[in-house]
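Written out below as C-alpha cells is the structure these notes cover.
With one protein chain held back, the other chains of the complex are shown just where they sit.
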Amino acid sequence: MVASTLNTSKPWLLRPFNERSTQLFLGILFGAVALVTLLHLVFPEGHALHVSAYTVTLLGKYLCYALLAVAVDLVWGFLGILSLGHGAFFALGGYAMGMYLMRQIGDRGVYGDPVLPDFMVFLNWQELPWFWHGFDMAWFAFAMVLLAPGLLALVFGFLAFRSRVTGVYLSIITQALTFALMLAFFRNEMGFGGNNGLTDFKDILGFDLRSDATRLGLFIATGIALAIGYVICRGIVLSKLGRVSVACRDAEARTRFIGYRVDRVQLFVFVVSAMLAGVAGALYVPQVGIINPSEFSPLFSIEVVVWVALGGRATLYGAVIGALLVNYAKTVFTGVMPDAWLFALGGLFVLVTVLLPKGIAGLLQRRKKAEDSDNVAGQEVTA
Amino acid sequence: MTIKKHVTLGLSALALSISMQSMAAEDPIKVGILHSLSGTMAISESTLKDTMLMLIEKQNEAGGVLGRQLEPVVVDPASNWPLFAEKARELLEKEDVDVIFGNWTSVSRKSVLPVVEELNGLLFYPVQYEGEESSENVFYTGAAPNQQAIPAVDYLMNQIGVERWVLAGTDYVYPRTTNKILETYLKDHGVAADDIMINYTPFGHSNWQSIVADIKQFGSEGKKTAVVSTINGDANVPFYRELGNQGIEASDIPVVAFSVGEQELSGIDTGPLVGHLAAWNYFMSVDADANYDFIDAWVDYSGNEEAVTNDPMEAHYIGFNMWVEAVRKAGTPEVDAVKDAIIGVSVPNLTGGYATMMPNHHITKPVLIGEIQDNGQFSVVWETPSTVAGDAWSDFLPGSKDLISDWRKPLACGNYNVVSRSCGGAAEVAAE
Amino acid sequence: MSISRSLTSLLLLCLLVLAPMAQAQSTDSEATALLQALADSSYAQKKDVIAEIAGSGDERARGWLEAFANGKLSRIEDSGQFVIVLSNRGRNWTVADALSGESLGEVSRRDLDSIRINNALRNELDGILSVIDLTVANPDTRLAAARDLRGEVDAPLAERIDGLLQTEDNSDVRAALTKALAIYQVEQGDVAAVAILDGSLNARARVALNGAAQSDDPELAAAAAQALKNIETKLKINSAAETLYFGLSLGSVLVLAAIGLAITFGVMGVINMAHGELIMLGAYTTWGMQQLLPGQPGLALILSIPAGFLVAALAGIAIERSVIQHLKGRPLETLLATFGVSLILQQLVRTVISPLNRTVITPEWMSGSLMVNEALSLTLNRLYVIGFALVVFAGLMLIMRKTRLGLEVRAVTQNRAMARSMGIKATRVDILTFGLGSGVAGLAGVALSQITNVGPNLGQSYIIDSFMVVVFGGVGNLWGTLVAGLSLGTINQVLEPWAGAVLAKIVVLVFIILFIQKRPRGLFPQKGRAAEG
Partner (left out) sequence: MSIFQELTNRDRVFEFLTPAASPVDVRHGPILYLEDVNVSFDGFKAINNLNLTIDDGELRCIIGPNGAGKTTMMDIITGKTRPDTGSVWFGSRHNLLTMNEPDIATLGIGRKFQKPTVFEALTVFENLELAMATDKRILPTLTARLTGEHRDRIEEVLHLIGLAELRYREAGILSHGQKQWLEIGMLLMQKPRLLLVDEPVAGMTEQEMERTAELLTSLAGKQSVVVVEHDMGFVRSIARKVTVLHQGSVLAEGTMDQVSNDPKVIEVYLGEGA
C-alpha cells in the first residue's frame, strides 16, 4: 500500500514497474519462461536437461490457473468480495476458445461434416445453432473470450451490487450462478456438447496443436498473459481506484459518505477480474485439450479460493504462489500416492489456514514492511 | 524470500522434467492403469484398478510376457477430465508405458483420445459406450450399442411383448446416443411416436418421485410397458427405491438397465427389485468354469467373500489377455507391432465362449439378459444364440450409417465412408 | 396376453374339477418327471408344465412353484437331484431336497443348475397363485388376489367369480371382485356395469371405459364418456395433491440437510464445507448399525438415530476443537479449512470402508406406500422423512427457545463480549452449538440413508443445496430455513413436470439469485449481527 504514494504522478498502468515486488515478479516469471523455453529447445530429447513437451504443457496449465487466481485475489483481496463462482468466468472464456477450436476442425471431424461439430452430427442437429456463428473467425472468438465473461459479470454484478448484496450472501449467489451454469451446460439441448464438452481440437490460428512448437508457443503466450494480467491488477491496486476498493472493503458506508459510488467501483473491478478469468480459461483449453461443464463445478471455484488463501490474500503474487504450489502438489501426489493424495491436499489446506492465516506470502510480509518503511524514509527526503 | 520462492518454483519445474528423463526403465514391460481412485468416479473405477493389478500379478506368476515381468504403473486422474489427459501424457511420456488400461466415462476417454493418438499409445477401454468412435490407438473391449441396447429391446419386444417404451437416462452422451438409436430402431419396428417416452435427468439425480409417477401413469394405459434405463451410477439407487415404493413391480413395468451391474446392486437393497432386468455381456452368475475360476481368484485377491465381479471387469480380463496374446504374437510390446498383431486374436471370455478382436478395434461378445434376484445377482433369462461383433458406427444414426471402420492395411481407416468411398467421414460428399 | 389368459382359465377349470377329490400325492417319480420337464423345456413349454404341476394336486406343488417363481428351484448337476435353495449368498449355497424337503447342507454354486424363469412365466404363476388364493381362508390374501384379477378376467373366470360372489362374505373382497367382473362386463359392452366403474380410479377400469367410449353403441359410449369425465376430475385433484406431497417431501429432505448448517453457519457464522460429510457419517452409522444387528433393519434404524447424532456430533466437536476454534472471527477461513476437512473425511471413508456404495436396508414398515386411493398413494419412506424433519425442527426450536443452552447460544450470537462478561463460557457454548449442528447433520444422514445412496459422495450432493436453503431463508433463522426448504422443494416439484428435472433446478437457482437481489438478507433477515463475509 504505502509504496503507492511514491509514484502516483505516473500513468496508472506504468506505476507497477517502479515497484520492487512487481519487478521481481516479472523478472522471475520471464526468467522461468525463458529458461524452460531454452531447456526445451536447446537440449535434445533424452538429454538430462531437456524439458519435455509434457512438462511445458503442464507448466502452461499451471500458469493459466495462476492467472485465474490473480483475478480472484483482485476481487477478494482488495475488494472484499469472496466470489465462489469465478470458475464460471474461467469456463466461459474456455468455451469461447473451445468453440473457435471446434470450428477450426472443419471437415476433419470423424463425420467429415464441414460445419457441424461431431457431437452435433451424431445427435443429428440439422444446422448450427445461432450462437455458434462467428466463432470460425479468430478475432470474433477472441473478443468473445473477453466479452462473454465480462457481460455475465456486468449483468450479475450490476444486480448484486446495486441491491448491496454483501458478504456470505454474495458468495453463495455467485456459487448458485456457477452451479446453474454447470447444470445448463450439462444439458445437451444447449448445444455445447453436454458432459463431453468440446474436445479433439486440431489446430489454432493454423498451428497444429499437437506440435511441440505450438505447445511452447501457448506456454509462452500464457506466461505473457499472466504478466500482463498481473500488471493490470497491480496497476489498479496502486491507482487511487485501488485504494478506494480497499476503502469499500473495510468501510463501505464511509466510502459512500465521502462521495464514491461503491456499487460502481465493485462492478468495475469485478468485470475486469471476470475478463482476466476468461482469458485464463481461453489459454487453458488448447493446452489441456478439453473443456467441459466440470470447470463450472462450484467445488473448482472454491478450490481456486483456497489457492489464493494458501498463497496469501491481497498480495496478487501470493495468489500465483498458491496456484502453482497446490497444482504442482496435485500433480505429484496423484502420481506418487494415488490412494492417499486427498489426505495430503486436505491436510495442507487445514494446516495453512490454521497456522499461516496470511498464507505463504504472509511469511514475507514482515520483511516487506521493513523495505517499505525504508522507501518511505527515502521518499520523504525527496518529497 | 520472494526470490527464494520463485527460484524453488523454477527448480521444481526443472526437477520434474529431469526426473522424467531418468525414469525410462528398460527391463520390465510397463502397464499403465488410468482409473480414478478419488472423486465421483472412484466408486466404479477403483475396482477396475484392482482387477488389473490382479491380472498382472497372475501373469507375472505365470512368468510374465516374453520372459519379461509386467510392471503396473498406477496414477489417479481423480475423476477430473483434464487431469485424465494430463495423466495419460504422464504415463506415455514420463513413464513411457507400453499400454494403458483405463477410463470409464465417455468424457474421460474423449479427453485422453487426442493424447493417446498423438503419442501413439495403446488404450484398452473396458466400459460399454455409445459407439460412434474408432481410434487407431484405442481398443474397445466394452459393448457398443448393438451389443447391448438393441438385443435387449429385441428381447422385450419379442419375448415379453412390450408395446410402450420409456427411455430414461442420465443427460450425457451415452444415453443420448443410445436412446437416439433405440428411438429410430423402435420406430422402424412400427412403434408409434406417442408410445415412446424419453426422459433425461442430471447426474446423481436423487428425487425421482414425479418421474416415476409419470412412468406409472404412462404404463397404466393397458399396453405392456417397459423402461429402458441408461441411468448412470449413483442415480440408480434412489430410482429403484422410488420404483419399489410406488409399487411398480417387474411384472407390471420391467426396467431393463444398461448401467446397473452386480457392483451397483451391491449398494442397493435388492428385495424390491427382483425381476427387473439388465443387459450385459457378462454376469457373475453365469454358469461357466472360467467364470467360477475368475470369481475364486477375485475373492481371494480382494480377501472379501462378498466381493462381486461385473461386466467391465470381464472386459479388462479379455482386453488384458488379448494384449498379452498380441505381444506374444508380435514378439515385442512395441505399439505398432501389437496394433497389427492383435486384430483377429481371440481369447476365452468368462461366459464359456471366445472373444475376437475385430478390425474395427471392437470385440465379439455374447449378449445376456438377466433378471435381478434377491441376492444381488442376475439370473440369465435370455442370450444371443451367437456372439455379436461390436459396431463402431451405428446403422441407426443418419450421420454414421455409411461409415465403417477397418484398421487393417491397406484401408487402415477408422471412419471410411462406403458411399463416398473415402476415409475421413463425408469429406468428399460435403465437398461436392 | 390372450393365450396366457385362456391358459389360466383352462387351468382353473381343471383345478375346479380336481380340487374336491383330495387326491393322494403323486409319487416321487412322477414329481421328478414333472420337474424334469420344467427344467428342460423352453419358456413356451414351461407354461404348460406349470399348469400340469398346479393341476397335479400334489400339496408340494405350491412350494415348487413358489421356489420356481423366486428362482430358487434348481438341480444338482451330476446327481440330477432337484433342490430348493434356502440361502443363495456367497459361493456355497444351502439347499434342501425338493421332494423330501430334507436339508442337504451347503453345495457349491458350480454344481447347481438353477431352473430358469422369466417375467412372463412369473406373471403366469402370479395369476395361477392368485386364483388359488381366491379360496384361501385369510380375507386379506383374498382381497389382494381379487385386486390382481382386475383386467385379467375372461369368460370362464367370470363364471367362477360369479360363483365366488355367492359365497364370499367379506364386503371388501366382494367389492373388488364385482369391480373386476364389471371391467370384464364393460369390455363385453354391458352398459349396466359402467355404473359400477363410475368414479373408479383404477387404471384398468379406465382402459375398459376408454374402450367402451369408442364403441358404436351410443348408449354405452355416452355412459362411458360420462363416467370417464367424473374420473378425470377426480384424477386432477389427486395429481395436484400428489405434486404437493412430492414438493413437501423434497422440501423436508432439504430442510433436514440444511437445518444443521443453519445452526453452525447461521448462529456461529462458521461456513462448514464439511457439513455434507457429517451427513455422510450419519448415513454410514445407519449402515454400521444394520451390520451390527443383522436381520433387524428396523431396530437398527431406530437405534442409529441417537447413534448417528452422537457420531456426527463428536466428529463435529473434533473439527471445532482442532480447526475452527483457531479461526475465531475469520468466517471465510473456516470455509477453506473445513473444505480441507471434507476432502479428508471423504477419502477416509473411501479407504477405511470402501469407495463403493453401501446397502442400507429399508425396514418393512418403511417400504411400500400408503394408499389413499388408487390414484394417490404416499410413499412411506418419504412420509416418515417428512415427519422426522418436522420433529427434528421442533426439537431444535425447543432447545433454542426453552433451554439454558439455547439462551446462552443466542446471547453469544448477539454479543460475544457482553455474553462473556456475564459469565457465559463462550468456548463451551461454541463446542455445544457446533456439536448440536453437526449432530443434526448426522440425523439428516440417517434419514437420507433411506432415500438415496450411502457412499463417499453423499455429502457433496447436498452441501450446495443446503447453503442455498440457509441463505434463502435468512442466515441465523431456523424458521427461515424451514420455510425456505419446503418452498424451494415445492417450487422445484411444481416446475419439474413441464420443465424437466434439470431445467427445474436451474430455474430454482436463478430464482434464488434474483430473490437475493430483492431481499439481500434472505426471507427472514436476522436482526442484529448477521453472519458477515
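Chains here go by letter, A, B and C, matching the order in which they are written, and residues are numbered from 1 within each.
Here is the rule we go by: a contact is a pair of C-beta atoms (placed from the backbone, for glycine too) under 8 Å apart; a residue touches a chain by one contact, two chains touch by 3 or more.
Everything numeric in this text was worked out from a predicted model, so none of it was measured.
Trainee: Please provide the labels of all shown chains that the missing chain touches.
Mentor: A
Trainee: Have a look at A:R20, A:H47, A:H133 or A:R261 and name the one touching the chain we're not showing.
Mentor: Here the residue in touch with the unshown chain is A:R261.
Trainee: Just name the one of A:S83, A:Q104, A:S239 or A:S301 that touches the chain not displayed here.
Mentor: A:S239
Trainee: Could I get the residues of chain A that touch the absent chain, sorted low to high?
Mentor: Counting only chain A, the missing chain is touched by 1-2, 4-5, 8-12, 236, 239-241, 243-244, 246-247, 249-251, 253-262, 264-265, 268, 376, 380, 383.
As a working rule, only the chains that are shown with their structure count from here on.
Trainee: Per-chain Cα mean versus the mean over all protein Cα atoms: which chain has them closest together?
Mentor: Chain B is the most central one.
Trainee: Of the chain pairs A-B and A-C, which one is connected by the greater count of C-beta contacts?
Mentor: Pair with more contacting C-beta pairs, A-B versus A-C: A-B.
Trainee: Quick one: report the Å distance separating chain B from chain C, using the average Cα coordinate of each chain.
Mentor: The answer is 30 Å.
Trainee: Based only on mean CA positions, could you tell me how far chain A sits from chain B in angstrom?
Mentor: 35
Trainee: Send over the residues of chain B in touch with two or more other chains.
Mentor: 37-38, 171, 200, 202
Trainee: Would you please write down the residue numbers of chain A that are in contact with two or more other chains?
Mentor: Within chain A, the residues that touch at least two other chains are 183, 186-187, 339, 342.
Trainee: Would you mind writing out the residues of chain C in touch with chain A in their complex?
Mentor: Listed in rising order, the residues of chain C that touch chain A are 271, 273, 323, 326-327, 330-333, 335-337, 339-344, 346-348, 351, 460, 464, 467-468, 471, 475, 502-503, 505-506, 509-510, 512-514, 516-518, 520-522, 530-533.
Trainee: What residues on chain C touch chain B, complex-wise?
Mentor: 1, 43, 70-71, 88-91, 109-110, 113-114, 116-120, 122-123, 126, 151, 203-204, 206-207, 210, 242-243, 246, 249-250, 253, 346-347, 350, 355-362, 367-369, 377, 379-382, 451-457, 460-461, 492-493, 496-497, 500-502, 505
Trainee: Under the touch definition given earlier, write down the residues of chain B that touch chain A in their complex.
Mentor: Going through chain B, the ones touching chain A are 1-3, 5-7, 9-10, 12-14, 16-18, 20-22, 24, 37-38, 74-78, 80-83, 85-87, 89-90, 93-94, 105-107, 110-111, 113-115, 118, 132-133, 171-173, 176-177, 180, 200, 202-203, 397-400, 403, 414-415, 417, 424-427, 429-431.
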